[in-house]
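Every protein chain except one is present and positioned as in the full complex.
Coming up: chain A.
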Amino acid sequence: MDRLAGDSSSFKLPLQHSFMATTATTESLEVRVKRLEQEKAALEQEVRALRLEQSIALASAPAGGARAQKQQEQQQQQCANTNGGAATNDLTASSAFAPFEKVAALTNPEIARYGRQLILPGFGIQAQMDLRNCSMLVVGAGGLGASCALYLGAAGVGRLGIVDHDTVDISNLHRQVIHNEARQGMSKARSAALSVQLLNPHCEVIVHELVLESSNAQEIINAYDIVIDATDNVATRYLLNDASVLGQKPLVSGSALRLDGQLTIYNYRGGPCYRCLFPTPPPSETVTNCSDGGVLGVVPGIIGCLQALEAIKIATGLNKEDPPTMTLFSANSSTMFRTIKLRKRKAECIMCGDSPTITKLIDYVRFCGSSATDKTPDLFLIPFNERITCQSYNEVLKGRVPHLLLDVREKVQFDICSLPSSLNIPLKALPNELEKVKASLEGQPDRPVYVVCRRGNDSQPAVRILQENGITTGEVKDMVGGLERWSNTIDPDFPKY
């Protein structure tokens, strides 16, 4: 022992190993070397995963002044140095246009990872190989894309592209479980890609931080085998449909709102395209987004899982030659799932029919009359001089000027928060409840009425209704920017949702 202790420490390990090797006669040196190499590879993998997590924590840490900034840069530098320049956490290095390398066999770590799928009758090594050699594009890293991308990455898809232009917001996290609290403000495409990489480093993830539009969609879609529509707006749904038809890609389309979800595969095996079913886009005022209509977080999660499942079935040939269907999910129905038979491809469809008239991508924002995001646009129905700013209304409150504050939000929103002594009559009910408004003027026919809603949109038609019915001889104005702006500019303690 003294002799060993006197040696330089760097010799200890090799000595111990050679000692053990000479005594362990049951294993050849060759086997031991191989096993150690495997252990080394596994450790390296773990180090890469930890580095990745570390880089995320650094990238999204709130900047706390110049000193913190500098410290952060130093840490990142250290992180990059110790990483030996490995490309694992440099997601932008991967390009959808670099050739996708297909393989003839799975590696042992892959076999260990996918074992439960490999022993699944009807799936097995062939289906796993099909997945490995397949590339898929998930458009949208929101509620649908979150579960979809995670499961596709975990299942062993060889190359997974993720498109999103938006950044992570705290109000996303109840449903977009691929992101997390620390990644607020980070690009959703990047955050989703990091999560998939952390889950399964064998999946090559490609980040597309952009708004998919006519100028870039075709090139991107052509680079993949299967397209997954996990978007949140009508314009992008038509764009994806047309680009998928032109690029001859199956399109796995999902959508969700409130407690309902829908799932369809378009442009696949003689089935319809989106335009066969819906030749003209819905009027934009009939379209509700999650931000205005609400959505139970698990609902898009369920539909995203179904999309991942259908994409896997297409990639592996697991799906039978069923006629085209649409699956409807309704969380509070007695039958939660319902599958309906759909028409086949329409011969007269202008997109996928026998003589299509659309042969390249068009202007989808114009075609749909709505923007390619799910953000609620500001309405400008009434002139500014018939509106009141948050600041001016605050003066009215401070000066104790007698008035009526009418809140036209739905009751479910009013119950979350409201301004003191406001009267709640939802816009929809207003025409039938004008008497209630009159009664609230307390016999003062010239009392001013101020109308408020969440963002200053619904309050505008409400003003018109009140004016047309001569509710008061005093002024009728609505609050610009609504309660959201009230919270931003006057009372930071007033909750936003």
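By definition in this document, a residue touches a chain if its C-beta (ideal position, glycine included) is under 8 Å from a C-beta of that chain, and two chains touch if they have at least 3 such contacts; residues count from 1.
Methods note: contacts and distances are computed from a predicted model.
Novice: According to its UniProt record, what is the protein name of the omitted chain, chosen from "Ribosomal RNA-processing protein 40", "Nucleolar complex protein 4", "RecA family profile 1 domain-containing protein" or "Ubiquitin-related modifier 1"?
Specialist: Going by UniProt, the chain not displayed is called "Ubiquitin-related modifier 1".
Novice: Of the listed residues A:108, A:215, A:286 or A:385, which contacts the missing chain in the full complex?
Specialist: A:286
Novice: Which one, A:117, A:133, A:167 or A:262, makes contact with the chain that was left out?
Specialist: With A:117, A:133, A:167 or A:262 as choices, the missing chain is touched by A:262.
Novice: Just one of A:278, A:367 or A:494 touches the chain that is missing; which is it?
Specialist: Looking across A:278, A:367 or A:494, the contact with the absent chain belongs to A:278.
Novice: For review purposes, identify every residue of chain A that touches the missing chain, sorted by number.
Specialist: Touching the chain left out of view, chain A contributes residues 140, 142-145, 230-234, 237, 254-258, 260-262, 277-283, 286-290, 293, 295, 300, 326, 328, 330, 333, 338, 340-343, 346, 374, 428.
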